[in-house]
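My questions all concern the structure below.
Of the protein chains in this complex, all but one are displayed in their positions.
Here is chain A:
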Amino acid sequence: MWRWLHPYAKGEATYRLLGHWLPWLAISAALSLLVGIVWGLAFAPPDYQQGDSYRIIYIHVPAAIFSMGAYTGMAITALIALVWQIRTAEWAIAAIAPVGAVLTAVSLFTGAVWGKPMWGTWWEWDARLTSQLILLFLYLGVLALYYAFDDKRTGAKAAGILALVGVVNVPIIHYSVYWWNTLHQGATITKFEKPSMATSMLIPLLICLLGFALFTAAMICWRLRHEILRQELHRPWVQQELIGQEKLN
């Protein structure tokens, strides 16, 4: 496996590999998102309790799941970057963080929009909401640290250490917040119990999940390609690549 992976420590090889992946990821993401969201928003049956307003679940749940998935991915690349000192992994941290931050923000925003008609409030200090907000802060901290350094190599390593410190903290934060909420306010808020979904609602949700996964992967590929170009700007292959594109235009 190492023999197979080794060439991708070099920027150029990864750039080409991602270039092969990107169109497939982008097309399949666009297709499955289109199918899933149109199906979910227009054709899935309305909920017997929540009517049509439950439909935001088709954006809210995938965004929330992959906001956490992206953080795990970022922490794994951070570990790879710190242990094996692979530069591509360092750039991947910088490529994943903004995508994850936006997904977290989307899940918070759609949650607030959903909460207004259902709970009667934009924001409740519920355990899940709070830990998602803290996840957003962790993402922003990683991003702020990365962009604070002029030397991006140091910045990526520092951001990686912070991501790892964060990943140790995430379960502690999650459980402490969960416990804090149950301590202070037991059953006063009508917590939205997730009903076991009907199949006709579940299928579009699964398609949306797939679509968000592909979309996240495509965005990360795209950002990582740009990051590689930006960091290797002084290399001849990048200059050839960019000049070649200019000629085509």
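One rule holds in what follows: a contact is a pair of C-beta atoms (placed from the backbone, for glycine too) under 8 Å apart; a residue touches a chain by one contact, two chains touch by 3 or more; residues count from 1.
As a convention for this text, contacts and distances are computed from a predicted model.
A chain of the complex is left out here; the name its UniProt entry carries, from "ABC transporter permease", "Cystine transport system ATP-binding protein", "Heme exporter protein B" or "Hydrogenase iron-sulfur subunit", is "Heme exporter protein B".
Annotation: of A:I76, A:L140 or A:L209, A:L140 touches the absent chain (contact as defined above).
Within the set A:V177, A:L210 or A:L224, the residue that contacts the chain not displayed is A:V177. Considering the full assembly, A:A148 is the residue among A:A13, A:A148, A:L202 or A:L242 that touches the omitted chain. Only one residue from A:A9, A:V38, A:I161 or A:I203 touches the chain missing from this view: A:I161. Listed here are the chain A residues that touch the chain not shown: 82, 134, 137-138, 140-141, 144-145, 148-149, 154, 157-158, 161-162, 164-166, 168-169, 172-173, 176-177, 179-180, 183.
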